[in-house]
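With one protein chain held back, the other chains of the complex are shown just where they sit.
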Amino acid sequence: MITLLNYTLAFAAILMLVALGGCVSEHSGVINLGLEGIMVIGALGGALVMKLMPTVGGFGLFFLVLLAAVFFGMIYSTLLAFACINLKADQTIVGTALNMLGTALATVFVKSMNLKESAGNNTSSVIKYENKKAFFTNIGNFELNWFMIVALVMLIVVFVLLYKTKFGLRLRACGEHPQAAASVGISVFKMRWAGVLLSGLLGGLGGITYITTGVSEWKFEEGVFGFGFLSLAVMIFGAWDPIRIGGAAILFGFFRAIGRVYPGIAFLRNLNIPPAVYNMLPYIVCLIVLAFTSKKSRAPKAEGIPYDKGMR
Amino acid sequence: MEKPYAIEMLNITKRFPGIIANDNITLQLRKGEIHALLGENGAGKSTLMSVLFGLYQPEEGVIKKDGQVVKINDPNDANRLGIGMVHQHFKLVECFSVLDNIILGVEPNKAGFLQKDEARKKVVSLSEKYGLQVDPDAIIEDISVGMQQRTEILKMLYRENEILIFDEPTAVLTPQEIEELMQIMKGLAKEGKSILFISHKLNEIMEVADRCSVLRKGKYIGTVDIANTTKEELSRMMVGRDVEFVVPKDPANPKDVVLDVQGMTVASKLHHNNAVKNVSFKVRRGEIVCIAGIDGNGQTELVYGISGLEPLKGGKIELLGHDITKAPIRKRLLQGMGHIPEDRHKHGLVLDYSLENNMVLQRYFEPEFTTKAGFLRKDNIRKYAEGLIEKFDVRSGQGPITPARAMSGGNQQKAIVAREIDRRPELLIAVQPTRGLDVGAIEFIHKQIVNHRDSGHAVLLVSLELEEVMSLSDRILVMYEGEIVGELDPKKTTVEELGLYMAGAKRTEVKA
Partner (left out) sequence: MNKKRSLLERDGVLTIITSVLCVILGLLVGFLAVLIINPQGAFGAITGVVENFFAYSSSRLRIYNFGSTLAKTAPLIMCSLSVLFAYKVGLFNIGAAGQYALGAGAAIYSAYCLQLPWYVCLLLGILVGGISGALGGILKAFCNVNVVISGIMLNWISLYGVNVLLKPAMDPSGKDTFRLLKKAKDSVLPNIGLDKLFENNKYVGLAIPLAIVMAVIIWIILDKTKLGYELKATGNNPNAAKYCGMKENRNIIMTMFVAGALASMGGAMFYLTDVEQWNVNASAVPGMGFNGIAAAFLGGLNPIGCIFSSYFITHITVGGLNVDLKIYSAQVSDFITAVIIYFCGFVLFFKSVIIGNVKRRTERKVKALAEAEAKKGGTKA
């Protein structure tokens, strides 16, 4: 049971971080479909730090890894911001391209790095389980991953940012009614850039969380198993509200965790259901949930529409 | 003693390709007065306001604030000069609270954190001072249109604007809300604010304004003191004395009923009120019935209801005796409805399609244009399109293969008129069929509509142009705030009387 809780919270942390990223971006008016790619690149940043600085241990390493993931995620998200905000490119195509590009770029990079180190090492994984131990604290049987705390902190930060600050008020105005925002002197372009960059930050954090908690060994070729898109579903189910997103993430994380730990639960094991069904579970739940919640959507009204100054 | 001018727009001229939108217009607003700006649609009011807010730069003329020449390059400059505006379509974020909307852009904050308490205090004291009742914590989409408008006014007051512009502020309000607004405006003027009130509702101007400037067709007609004028005089100034062209037509010869609308009610997308309220009327063969009225009084929704683009909230529609209240759009069209839509880009055309493909938008499925196997008969489409192009003189760069997007507005409209009239519909609904066209094209389209009537069909015309209403229709139904407030005979009425009905100053019971 404690493993179920452990995995639920681990997956929830990933989904929460990335969904918050999607949420901030959409509140500014840009649909970020490239979160999968951002996660991969963010994870790459963090993984490189772990690989290149094995001597830095403990909290210092944790901090550096965080910083690298955030930095990589943000840099990568500028590709989306530039294309969709400045050039008014189709947000769906660009997002899709970023997802493919993220995986391809990371794979090419990591593989060649591994090849350089030792000829014939044609794998696309960087870190081993031992590296990750640095980020765990055991509380009894419960493995507390530090990133769970990061996710919780970010949840509060995003909530405060969106609803308690001047920045958040302006950001949300740009996603709801950019013409109204512009009419009181707010630069819609700048706010949307900020929204996308923040989603890059959170997506990068989600990525590094994914590779340190979600999987035992990770190959860059595999991407993040649709976690970016699951996060978007979490965001929709969470009605673009940080607190509700937190709840939705735990629900989806639970279904994902069942797929991971069911062999350890006698009742589920005895049902004799093929493992693939458990793997499908979060996606099926997601579809059903969306079917019932999409009709009356609370999506920011202007999301996905490039802002044009001439339009009034 | 005359009060000094707060803002002056002197000899403003703004040209667009092919049209002079503002031709030497002067508008002087005194401190503490309510100044009405009167004019029909297309008279140049919105262009003038865009110049004031720096969205356009005028070719000639200057703007003075307190006697000093100022340069306004964008709306932020205007804001800095203390000019604020309540737009016709509010610039409010619907899911925000009243307070959030008011402080947006000028948020009181400490290190970036919102300090709403002091803002709330200021808003409450402002709303008490000017009698603007709002609940600062209510969400915009939950409150009435009147309260939304008060939020917009508070937005200006919060920013300590001195010059307040109201753009057609009563278009979406109920009579009670209008009455409240009038009181509010008077109160604001008493406190020393200068108010520019853009409207074409004469009653309201007479009630609230001190002076009134009139524009017509981009030209400045004059400024009068309200105390020394009458509604009739203002109406004359607005529409001009002479109807400029007359459509030659015989007297109508109405026969059996084609369209019968009973108790129709349609909800509004813009506000919580119904846009069309319990409207009943009939249209017969051989007559042109015109729905007249000022923009936004429910005409659009009326047509959506009849054509099936919006579901009805109540009532019944019969076409040639068949109940079509719930019929799908295609069925209505096949039963003899033709529709020249109000917005040619939204509904009338597929802009990325060629002209010829747009010409068959209503008939592409007929055997003439589609084989039994489902293939388009492109030769026939081409031939048919060429025929229409010639008959209706539709001009375009490459003939039938020109993308609709690449055509001029007038020719796009002609293409739609050609398509709809050529189907010989029993009932032709024509919504502002001549909007934005030049005189020649207008005359041509008018002639087509009269011909359609003369060949024994019914026409329902919706128009905002008084001249068009007077010259083209056989019977006028005036719509005001979602209701039909009068039925007039164009031969027995005057433009002035029509204007009074349209402005809600007069109404008579109408029996369907």
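In order of appearance the chains are A and B, and numbering begins at 1 in each one.
We take it that contacts are C-beta pairs under 8 Å (C-beta built on N, C-alpha and C of every residue); 3 or more make two chains touch, one makes a residue touch a chain.
Please read all numbers here as calculations on a predicted model, not as lab measurements.
Within the whole complex, the absent chain has one touching residue among B:Lys71, B:Lys110, B:Lys346 or B:Lys491, and that is B:Lys346. Touching the missing chain, out of B:Thr370, B:Ser408 or B:Thr494, is residue B:Thr370. Of B:Leu10, B:Met182 or B:Leu309, it is B:Leu309 that touches the chain left out of the display.
Although one chain is not displayed, its contacts with subunit A can still be listed: residues 33, 79, 83, 87-90, 92-94, 96-101, 103-105, 107-109, 111-112, 115-116, 119-120, 122, 124, 221-223, 225-226, 229, 232-233, 236, 274, 276-277, 279-280, 283-284, 286-287, 290-292, 294-295, 297. Taking the complete complex into account, residues 307, 309, 328-333, 339, 341, 346-353, 357, 361-362, 364-365, 370, 374-376, 378, 397-398 of subunit B touch the chain not shown.
Convention: only the chains that are shown with their structure count from here on.
For the pair subunit A and subunit B, the distance between C-alpha centroids works out to 47 Å. Residues 164-167, 169-170, 172-173, 176-177, 179-186, 298, 301 of subunit A are the ones touching subunit B in the complex. Residues 75-76, 79, 87, 91-96, 100, 103-107, 109, 112-114, 155 of subunit B are the ones touching subunit A in the complex.
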